[in-house]
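Omission of a single protein chain aside, the complex is shown with its protein chains in their original locations.
Just so it is clear, A, B and C label the chains in written order, and each chain counts residues from 1 on its own.
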Amino acid sequence: MSDVSDWWRTSIIEMEPGVIRLRDRPIEDLIGTVSFPQMIWLMLRGDLPTADEAALLEAALVASVDHGPQAPSIAAARMAVTCGLPLNNALGSAVNMLGDVHGGAGEQAVELYHRIDAAGGAAQAPFEIDRWQAEIGKYLPGFGHRFHTPQDPRAPRLLALVDDAAAAGAVAGRFARIARAVEAELAARKGKPVPMNIDGATAVIFAELGFPPPLARGLFCLSRSVGILAHAWEQMGQGGRNKGPTPPGYRWTYDPPDP
Amino acid sequence: MSDVSDWWRTSIIEMEPGVIRLRDRPIEDLIGTVSFPQMIWLMLRGDLPTADEAALLEAALVASVDHGPQAPSIAAARMAVTCGLPLNNALGSAVNMLGDVHGGAGEQAVELYHRIDAAGGAAQAPFEIDRWQAEIGKYLPGFGHRFHTPQDPRAPRLLALVDDAAAAGAVAGRFARIARAVEAELAARKGKPVPMNIDGATAVIFAELGFPPPLARGLFCLSRSVGILAHAWEQMGQGGRNKGPTPPGYRWTYDPPDP
Amino acid sequence: MSDVSDWWRTSIIEMEPGVIRLRDRPIEDLIGTVSFPQMIWLMLRGDLPTADEAALLEAALVASVDHGPQAPSIAAARMAVTCGLPLNNALGSAVNMLGDVHGGAGEQAVELYHRIDAAGGAAQAPFEIDRWQAEIGKYLPGFGHRFHTPQDPRAPRLLALVDDAAAAGAVAGRFARIARAVEAELAARKGKPVPMNIDGATAVIFAELGFPPPLARGLFCLSRSVGILAHAWEQMGQGGRNKGPTPPGYRWTYDPPDP
Partner (left out) sequence: MSDVSDWWRTSIIEMEPGVIRLRDRPIEDLIGTVSFPQMIWLMLRGDLPTADEAALLEAALVASVDHGPQAPSIAAARMAVTCGLPLNNALGSAVNMLGDVHGGAGEQAVELYHRIDAAGGAAQAPFEIDRWQAEIGKYLPGFGHRFHTPQDPRAPRLLALVDDAAAAGAVAGRFARIARAVEAELAARKGKPVPMNIDGATAVIFAELGFPPPLARGLFCLSRSVGILAHAWEQMGQGGRNKGPTPPGYRWTYDPPDP
């Protein structure tokens, strides 16, 4: 029988009475010293980022906080509050919704970039796009937007920050080249722009910084939690009871069974 | 019948195709410009904090990220991953657990401080402690710790930062005085120290910064989400399937019904 | 240090390799022998109900399964599926929303009936209504409906079943009398009917059967889980990606800050 003390193992935290060490650093040395994005990096990876790396991570965290009450996660948080839930439970229901479709595009975009990188880099984008569409699906994660036409305003700003960091030697910049090669190839195939969106742009940052694909989703969850919390709190101030998606009069369409 | 467009109302975000404005500021002006804690403040309150205010908020966010796999929220995240859940759902189950007992002490401590402040300030602590115990319960939120004896290492560090900010005129410092008055009174009554813990100390910061009590819990959720994510990700790397709380041999004690 | 095997204690289940006993009964003696509602009762209370008791519980479980995609819980399940979540996670986000406002009215109605019962029975309804409104709030849980006018079709059917059971001596019937006294008093005060709704009627059943108030909410959660699952599954068949509450064109109303 394995020892019960071995059942859970971690390299993240060690504690004794009066002592908390996170990634081997006393907590009191971190408080007031490292920034919140640096702490996020430290907890996930065990080391501290450079200032330039932390700045890129911070930009990605700032960029994704909210996309309005049309986003299912934001709507769920507001609905939850009108059901009487406190903020932690509103967050629980809402963050839970950041699944493959709502929160997974960034993770998938990092995977796409990794494939192109492993195949040799940006010049291989057309072939890897073909392979992605053959193996996974027609939809290329991180490009195009059903609402933001011609372009998601967050993407060019994020890419400009990556370019600056690459020019300063803080990151390699090869995932920015890969993402732009995908964007160019899609435009050529479609005969019109299919611009990078927020997921494609934050995926460039996460790939440049060396985060594995699932953490792209994890970091998106941390960022979007801010918007979820803000909307839940605003709804709490507005009141309302059991608010469904639409006003009572609109309801839904009933499709009767075939006779 | 109310207009469907009026069903959800918000002052947080406005969008048009190609345009995202958060709290009336174009998102591209915020990315790379404001820090993540500043963004959190902006989303929750509508304005930007001073640098000193943002630094205090950042310290509180850094301080609460983790308390190890003994904390139900952290354990739940690790267990969830061994059930096959991706990171967003592990976060969903775990953040959900930050209820009144696990995530609510900071909120309750802000309420306690507000009561004392409304009664006239630190000198009223003894009377308000009596009133709290008569109306709400024996347990004073934010003071004492079942594990960290003699003292939670996070609290003095956080209070030192508040003192610095108060000395610089960045915050008033009256909630730090109130919290220390509670600590002194509890020590006098018990005949031994009942030191401020992490919840009592972050509550001082949130109260000094003007956050209402429920947001003390909300901000704690944002902070603890970092530790939840880190432990979920570490567990994902370790593998394991359907890990319950203890190794299979230990199980539980069965209390048979009375004959 | 307490023994780890004592950390969790239960009277519900005992296991050895090859053996599962629920409430002291071998699982193989229950499968195919007891009904699902009987099993629910056994798990929650430790004994088996009479056939008449089980029939009343079953009626309450059948009655509350669904209230359409306007209900936040049902909408959340459908939205969750369009975010890519599998059924267990859609249930997680949706059942979570059955909070004080959405899932708590039955629990509160049982509390109201218990107060009246403790005060002496149905004749005390007017005084206890006054006390409820003075201490808790204007809204009497379990009576009136914002949509179903003149009456929720589920309530009279459920009450008829309680009447039959009371006539047969299977239940006492005093909570049915209490609920009808509340209904009569509210009608007299308002000058128009304020009929019992689904929560008020299932609360009569739960109170007659001796379930404590929190289990009224718990049993409602089991019932509503059926509708949540059915809608999540139907939505999975329909497809759709990231469906927010309303079509993209409707969005929300932006309330700009004061200048």
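Assume contacts are C-beta pairs under 8 Å (C-beta built on N, C-alpha and C of every residue); 3 or more make two chains touch, one makes a residue touch a chain.
What you see is a predicted model, and the numbers here were worked out from it, not measured in a lab.
Peer 1: Considering the complete complex, identify which of B:97, B:122 or B:140 is in touch with the unshown chain.
Peer 2: B:97
Peer 1: Which of C:133, C:151 or C:253 touches the chain that is not shown?
Peer 2: Of these options, the touching residue for the absent chain is C:151.
Peer 1: For subunit A, enumerate the residues touching the unshown chain of the complex.
Peer 2: These residues touch the chain not displayed: 4-11, 13-15, 23-24, 46, 85, 89, 92-93, 96, 245-246, 250-257.
Peer 1: Which subunit B residues touch the hidden chain?
Peer 2: Counting over the whole complex, subunit B touches the hidden chain at residues 4, 68-73, 75-76, 79-80, 82-85, 89, 92-94, 96-104, 146-147, 241-246, 248, 251-252.
Peer 1: Extract the touching residues of subunit C with respect to the undisplayed chain.
Peer 2: 1-4, 6-13, 15, 17-20, 22, 26-28, 30-32, 34-37, 39-40, 43-44, 55, 58-59, 61-63, 65-69, 75, 78, 86-89, 91-93, 95-100, 103, 147-154, 156-158, 160-161, 214-215, 217-218, 221-222, 225-227, 229-234, 236, 238, 243, 245-247, 249-250
Quick note on the criterion: only the chains that are shown with their structure count from here on.
Peer 1: Please identify the chain with the largest separation between its CA centroid and the CA centroid of subunit C.
Peer 2: Comparing chain centres, A lies farthest from subunit C.
Peer 1: Distance between subunit B and subunit C based on Cα centroids, please, to the nearest Å.
Peer 2: The computed centroid separation for subunit B versus subunit C comes out at 32 Å.
Peer 1: Multi-chain contacts in subunit A: which residues touch at least two other chains?
Peer 2: 4, 68-69, 75, 89, 92-93, 96-100, 103, 147, 243, 246
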